[in-house]
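Structure, as C-alpha cells:
What you see is the complex with one protein chain gone and the rest in place.
Per-chain numbering from 1; labels A, B, C, D and E assigned in written order.
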Amino acid sequence: MLRLTTPGYSRFAQQNQFDINFGGGEANVAVSLANYGLHSEFVSCLPDNDIADACIRELKGLGVGANHILRSGDRMGIYFVEKGAVARASKVIYDRAYSSFSTIKPGMLNWKEILKDAGWFHWSGITPAVSENAANICLEGIKTANELGITVSCDLNYRKKLWKYGKKATDVMPELVAGCDFVMGNEEDAEMCLGIKPDNTDITKGKIDTDAYIGVSREIMEQFPRVKKVITTLRESISASHNNWSGVIWNGKDLLKSKSYKITHIVDRVGGGDSFMGGLIYGLLLLESEQEALEFAVAASALKHTIEGDYNRVTIDEVKKLMGGDASGRVSR
Amino acid sequence: MLRLTTPGYSRFAQQNQFDINFGGGEANVAVSLANYGLHSEFVSCLPDNDIADACIRELKGLGVGANHILRSGDRMGIYFVEKGAVARASKVIYDRAYSSFSTIKPGMLNWKEILKDAGWFHWSGITPAVSENAANICLEGIKTANELGITVSCDLNYRKKLWKYGKKATDVMPELVAGCDFVMGNEEDAEMCLGIKPDNTDITKGKIDTDAYIGVSREIMEQFPRVKKVITTLRESISASHNNWSGVIWNGKDLLKSKSYKITHIVDRVGGGDSFMGGLIYGLLLLESEQEALEFAVAASALKHTIEGDYNRVTIDEVKKLMGGDASGRVSR
Amino acid sequence: MLRLTTPGYSRFAQQNQFDINFGGGEANVAVSLANYGLHSEFVSCLPDNDIADACIRELKGLGVGANHILRSGDRMGIYFVEKGAVARASKVIYDRAYSSFSTIKPGMLNWKEILKDAGWFHWSGITPAVSENAANICLEGIKTANELGITVSCDLNYRKKLWKYGKKATDVMPELVAGCDFVMGNEEDAEMCLGIKPDNTDITKGKIDTDAYIGVSREIMEQFPRVKKVITTLRESISASHNNWSGVIWNGKDLLKSKSYKITHIVDRVGGGDSFMGGLIYGLLLLESEQEALEFAVAASALKHTIEGDYNRVTIDEVKKLMGGDASGRVSR
Amino acid sequence: MLRLTTPGYSRFAQQNQFDINFGGGEANVAVSLANYGLHSEFVSCLPDNDIADACIRELKGLGVGANHILRSGDRMGIYFVEKGAVARASKVIYDRAYSSFSTIKPGMLNWKEILKDAGWFHWSGITPAVSENAANICLEGIKTANELGITVSCDLNYRKKLWKYGKKATDVMPELVAGCDFVMGNEEDAEMCLGIKPDNTDITKGKIDTDAYIGVSREIMEQFPRVKKVITTLRESISASHNNWSGVIWNGKDLLKSKSYKITHIVDRVGGGDSFMGGLIYGLLLLESEQEALEFAVAASALKHTIEGDYNRVTIDEVKKLMGGDASGRVSR
Amino acid sequence: MLRLTTPGYSRFAQQNQFDINFGGGEANVAVSLANYGLHSEFVSCLPDNDIADACIRELKGLGVGANHILRSGDRMGIYFVEKGAVARASKVIYDRAYSSFSTIKPGMLNWKEILKDAGWFHWSGITPAVSENAANICLEGIKTANELGITVSCDLNYRKKLWKYGKKATDVMPELVAGCDFVMGNEEDAEMCLGIKPDNTDITKGKIDTDAYIGVSREIMEQFPRVKKVITTLRESISASHNNWSGVIWNGKDLLKSKSYKITHIVDRVGGGDSFMGGLIYGLLLLESEQEALEFAVAASALKHTIEGDYNRVTIDEVKKLMGGDASGRVSR
Partner (left out) sequence: MLRLTTPGYSRFAQQNQFDINFGGGEANVAVSLANYGLHSEFVSCLPDNDIADACIRELKGLGVGANHILRSGDRMGIYFVEKGAVARASKVIYDRAYSSFSTIKPGMLNWKEILKDAGWFHWSGITPAVSENAANICLEGIKTANELGITVSCDLNYRKKLWKYGKKATDVMPELVAGCDFVMGNEEDAEMCLGIKPDNTDITKGKIDTDAYIGVSREIMEQFPRVKKVITTLRESISASHNNWSGVIWNGKDLLKSKSYKITHIVDRVGGGDSFMGGLIYGLLLLESEQEALEFAVAASALKHTIEGDYNRVTIDEVKKLMGGDASGRVSR
C-alpha cells in the first residue's frame, strides 16, 4: 500500500506535500523478518504501474522476496496519515476500496506453488476486511498452509473503517482463525473479530488490566483448538506522544509477561503491531525461549515507535541491546 | 481531483515526497473564470473526508462556488504526474476508478436547481469517460441547460487511459455534443470522440497544418447543428520542454487564427486546454470581438504553461499585457 | 498578519527558508468560530498586493468572511517566529510598524454597516497596541457595538514589544475595556493593561495560585461595571516543550475552574489564547452551561498547542472528545 | 535587505515556504568585490534584531566588512520575489517603507570616518528612492567622497514602485549624479532619473539600438561635467527565461562595445546590474584596459543570471574563462 | 559512490542540504542493463556501514546483483556535484581518496568465481585512476575475462582530477585496454589515456569534426589488436544547459553515425556516457544490427540527460519510442 503522510505534525490540508512510504500489515512483517536475516516473501496483488514498481523496488532493496506479487487490477491501495501529538490523535483515511488486491479472484494466487518451500504463513485481519474475495483468497492460503503443515499466524488487526462490504468481522474471521497456530491481537481485537470480550477494560482511559486477558486467551483456544499461543499487545495510551508498551503470551499454561517500555516521544506508531509480530516470529524460530521471543518482539516494536514509516528498520543488535536493558539512548561513537 | 506530482523533474520512485495540487478539467475552467472576476460554481461529487475538504477550501479561497458539490461515495479521484523534459514525455497515471463522481447515480444532482441562475454550462470529455453513470449525469445536465436556454460548451478532451467501462468515446460523446453551442478540441479529439478525422496530420512529429481543421470543423457543425463554433487548440510539440501554442475558431464562415506563442521553457503544461477554455468563455462574454476572445484564450493558456499545478493563476492584466504583444518577461519593479 | 517561522526548532539564520502562515489575534478567533460552523467576519485593513491576497484566500477557504477588509496602506504586518524547546524560549520579532492597519484613520471603517447584523464583536489588546489610530478605530467599533446592543469581548493580550507609539497600555486600555461584556487575560495582562495586580504570582517559575485571580477579577468588574465575566487562562510553563493549561471564569459570583491539561509535547503554542477565546464564544453561544463553555474553550486550546500555525484547525467533535475525557491520542482507524 | 522568494517558479500564495536571501544594490556590489579579493565595506543601517544579524553574518562570511553598519530603527527592508518564466514576468513586491535605512537622519553616518581610507564610493539609485532622508545621507556621502578625492560611481537603478515620498527621481537624482565619476544605467534609467531620453527604443519589444545610447551618454556628460564614463547595460528580453546581455561604455571619445551573451536558461536575474558594476569596478582597478574591464563586467553578470539570489557567487577564474570564450559549460572533473 | 548534489542550481555553500544519490561508472552501466531486463552484477568494495548499505539496497531494488561486493576498508568514495546552467559549468569535487575500493589489494576479489557465468565484463577508466591497487585488480579482472572468453568493454573515461597516485593514465591504461574487445571514449579520452590524438578539434568551442575520429579509432585498433570496435560519444556543448549529443562506431571497416539529439534543457548530464555504454551493450546483445545498437545507445543516453542522478531510469519502450523518431514529449494519458 502507498502511505501518504503529511510532514511533521501538520493536519491534512496544511501542507502542499505528502511524504511517501509504502507499508501495510503483511509487508511490514516481511520487512522485519528480512531485517533479521530470514528469507521472507510478500504475497499480494498490485497494479502494473510505476507507483507499484516503486513499492516492489523498495521491498527488494530491503531483502523481501517479490516473486509472488501478481500484477493486475486498477489501483494500489492508499492510506493517508496525519500524525497526532499529545491529546490530538493520529488520523488515518483509508482509500483502499477497489485496490488490485481487493478485486483479486479466488484461484488467481497459486498457493501450492507459493507455499511449497515456506515454513511459516502469516496473515493480517486487514486482508479479509477489504473485500469478500480477499477474505476467500486468504482462506485458500490458510487451508493450503494447513495441508502443507506450515505454521500459520495471524494478527487480528481490527479496523473499524474497513469492513464495508456487507459482512462483519465476526462473520468472517472465525473461519480464518480456525486455521491458525498463533493468534495475536490487542485489547479490543478479540471482541471485534471473534466476539470474545475482555472484562473491565476501558481502552480510551489507557489503563489495562493485564490479567484480564487470560480469560480471553483461554476462550480463543477453546473455540479454535488449533491455536497454540495467544499473544496480546498491551498499549497504554498516555497520549498520542507517549505510550507504554508491552505484551503477553498465553501458551495454554502460563501467562508470560514482557517488560514494559515507556515510549515517551513517539515518532511514528503505525506498524507497531506488525513489528511486534515480526520480532515474535523471529524469536520463536531462533531464540532460546518463549520468554526471550516475547522480549525480542516487545523491544523490537518499542524501537519501531521511534522510526518514520511503517517498516521497522532495526537490526538484531539494536533489539538485543534494548532487550538487555540499555534504553539509555547513548550515542554510539 | 487530487493531483500528486513528483518534485522537479524526478521520475516516479526517485522521490519520497509528492507535491499536492487539486485540479481537473471543469475545476480548472471554474478557477480561470473566478480569476477573471466571473462567478463560477464547481459541480461535482466528492467523498466526505479531509482530503476533499482541502480541495473545497482551496476552490473557495480562489473564489469558486462550492454550493453544489455533493459529499458522497468512497474516494476522490487521484492522478499521479511525473513531469518530462526535452525528449522524455510527462507521464500521467490515473487512479480515478471508483471515485465518488464515477459512482454518482442519475438524479443525485438536481440540475434544475443547480442551473437555475446560470448563464453558461461547461463540461469536459473527461467526465463521460470515467463511468456510464457519469456520462448519464452529464447528459442530464446538458439537457437541462438546453431546456433553460443556457449556453453549453464542451472540451472534447479525449483520454485514452480512461474510457474503460465498456463503451467507446465514439459511442457516448455524439449524444452529448449534440447539446452543445461551442465545441473545443485538439488535433486528435474530433477523431477519437466523434469519429471525424483530419487529414495529413502527424501529431507526434509536432507539425500541424492549420487549415486542415476547417474540414473537421465543418463536419462537426453539419453533424451537430446546435454547434455554433468549433475551437481547435494547436500544440506543436517541439519537445516536452518547448511547445508552440495557438488556436483557431471556425464560426461557420471564417477561420479566425490566433497568434502563436513559442513556449520555450515549459513549467507545467497540464491544464493548458482548460485555461484556453476559461479564457475563451471570459472573452466571448466580455471582450469586444471573437478575435479578441480567441487572442485572450491563447495568451491566457500560454501563461498557464509557466505555472505549477492545474489552475491558471493569472490576472486579466497579465493576459492583456501578453495579448498586447509584451512577451518580454521584464521584471515589474 | 504574515507569520514567518523557521522550520523545526532552528534558530533565526540557521535556515534558508521560512514557513509561511497567516494569523493574528482576531483572525485566529474568527477561524475558530468558522471551524465550529458559526459565521464570522474578519475586519481589518490590508495592502493591495499578492501577499495580502494570499491571506484573504486562506481565510475565505476556511470559511471566514472577508467582506469588510479594507485594501489600503503600504504593508502587511509581519512577525517572525523561532520555536523554542525545553529551556529555550520561543522568540518573536514583530515587524508590524506602519502596517496597513496601523495607518488606518478613524472613519475609514464604517462600523455601523459592518456590525449591522452582528451578534458579537471581539477585539484583542494587540490592536490598540500598534498605533494611536488603531486604538481609536477599535474604540469606534466598541462604541458602535455598545450602541447596537452587540456583545463585546476582549482579550487583553499584553505585548511588551508593541506599545511603542508613546502611550502606555494603562493609558489606553481602560477606556476600551469599559465597553466590554467579557474580558479575558492571562496572569499578567490585568496588571500590564489595567494596572490591576495579582498577588503572590511569579510567572517565570510557572506556578500559579488559581484563587488569587478572584481578587483581580472582582477589581475589574468594579472598575468596569459593564463587564459580566472575567476569564483567566492559566499557563503553567514547565518548559517551552511542556505546559499545563487550564482556565477560570469569574462570573461575579462563582469561580468556575476547568480541567487542567498536561501538554507535554508542544507543537506550536502561538495562538493558544485566541483558540481559547474562539472556543469560549462558541460555548457561551451554543453549549448548555458556562462550565461546559469553559471546558470547551480549554480543550480546544489544549488541542491548538498540537497544531502548527496560529489557526486552531480542529472540529467540534475533536474538542468534545477531549472534553469527554479521551486524551489518549489513540489512532482513529 | 531581506529577500523572500517563492520556491521554483511558484506564484505568491502557491507555496507555504519562502526561500531566504539577503541582497540589495550596494550590498550586491560589495559582495562581488569581496569575491574578487578586494576589500569592501557595506555601509547601511539595520535594526538590532536576529534577522539583521543573519544578514550581517552572511556578509562577513563572504568577506564584506560590516564595520559601518548602524544598528537602529524599527525594521529591515523586505522584498518579495516571484520568479517568472517565458512570457510571465518576474514580480517584485517591495516592503521597504519605514525600513531602518529609510528613517536614518542626516549626520547619523560619520562619512569622514567611514571613507577615510576608501578608494571608491559606490551608490545605487535605489537609496535616494526610499526616503528624503536617505537621499540626503547619500548626498552627504557623495560630497564627502568628492572632498576626499575618492572615485564615485552610481547605478541609476530606476524603480517605479519606489519613489513614493513625494519627490520624483528627476527632482533628486541630478544633484547626486553631479558628484559622480562613473554613471551606469540601463536603457530607461537616464530618462527616468535625469530626464535624458534615448530615441527609437521600445524596451518591451526587447530590441535595442546600441548606438542610440551615444547621444544619451554625451548629454549626461555635458550636464554633469564630473562624469568621465557612462556605462549602459543592454538587456534584450526575449522572454523571462531568455535574455541577451551586453554593455557599452562611452568614455567621451569612443563607444566600447562588449560581447553579447545569450542567456538562454535564466536561473535568477535579480542583481544582474549590480554584478555588472562589481565586475566593472574590479576591471577598471585591476585589469589592463577599459575594454577588458567591460568584458569582465559583462561576463561576470552573464554568470550572475545562472545563480540563485542577489549575490554573484563567482570567482575571477570563472569570469575570465567565460571572457576567454569558453561558454561551453563543460563539467570540470 | 555516494554523490552529494546541491539542490537546484545552487552553488556549494548556498544550501544547507545535499541531495543524496548513488552512482559511479560501472554501477551506472549495471543499472541500465538491469532496466533493460538483463542480469547484471556490480562488483566493487564498500565499507561495512549504513551508508554503503543504503547504496546496496538501492542497487538491489533496481535489479542489480550485489553478490560480489566486498565489505571492507574505511570509507565510501564521495563526490560532490554542483549543477551548472548556461555558461556556468557544473562542478565536481572528488572525495574518493582512500575509498574502500582504492585500498583493495590484488587477490581480494576472486575473479574466477565472480566471472564464472558472466557473458560480458565492463570496466571504466575511473577505476584504474583511483589507486595502483585498483588498477591492478582491474587488470586481474580483464585477464580473467580474457581467459574465460568473456567479452570485455571499457569506457576510457579520463578524469583529470583523479590520477593522483604518481602514475599517468598513459602509463597504466594501455595494458588494460589491450584486453578489451570494445573501447568507448569521448573526443579527448584517446589522447589522455592512450596518447592517441585527434586532429583539429577544439572541444571547448563545442564544434566537433566527426570524421576526424576515424583516424583515432584506426590507431587504437592497430595498437590494440584485440579491439573490434571503437565507439566515440560526441558531445557538442552549446552551453551547460544545451548539448547536442550523438555517437559513432568504427568497426574497422565502416564509420556508423547515429542521429544527433538536441538536448536543449539538460536536467542532469552526469552519467551520460555510462548510459550510452549500457544502451550499447544491450543493443549489441539483443538488437538486430550494429546501427540499431548505436541508435539505441544514443537515444538512451539522450534521455539520461533529462533524469536526475547518475542512473538512467528509462525503459526499453521509452528508448525505442525516441529511436523511432518521437521526440515530441507529448504527455501519455
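The working rule: a residue touches a chain if its C-beta (ideal position, glycine included) is under 8 Å from a C-beta of that chain, and two chains touch if they have at least 3 such contacts.
For clarity, every value in this text was computed on a predicted model and none was experimentally measured.
For the chain that does not appear, the touching partners among the shown chains are A, B, C, D, E. For subunit C, the residues touching the absent chain in the complete assembly are 8-11, 14, 84-92, 94, 159-161, 203-206, 237-242, 265, 269-270.
Taking the whole complex into account, subunit B touches the unshown chain at residues 14-16. The chain not shown here touches subunit E at positions 4, 7, 11-13, 15-21, 49-51, 53-54, 57, 74-76, 78, 80, 82, 91, 93, 95, 97-98.
We adopt the following convention: only the chains that are shown with their structure count from here on.
The minimum number of touch steps separating subunit B from subunit D is 1. Shared contact partners of subunit C and subunit D, listed by label: A, B, E. Shown for subunit B are the residues that touch two or more other chains, namely 8, 11, 13, 57, 91, 265. Chain contacts in this assembly form a complete graph, since each chain touches every other chain.
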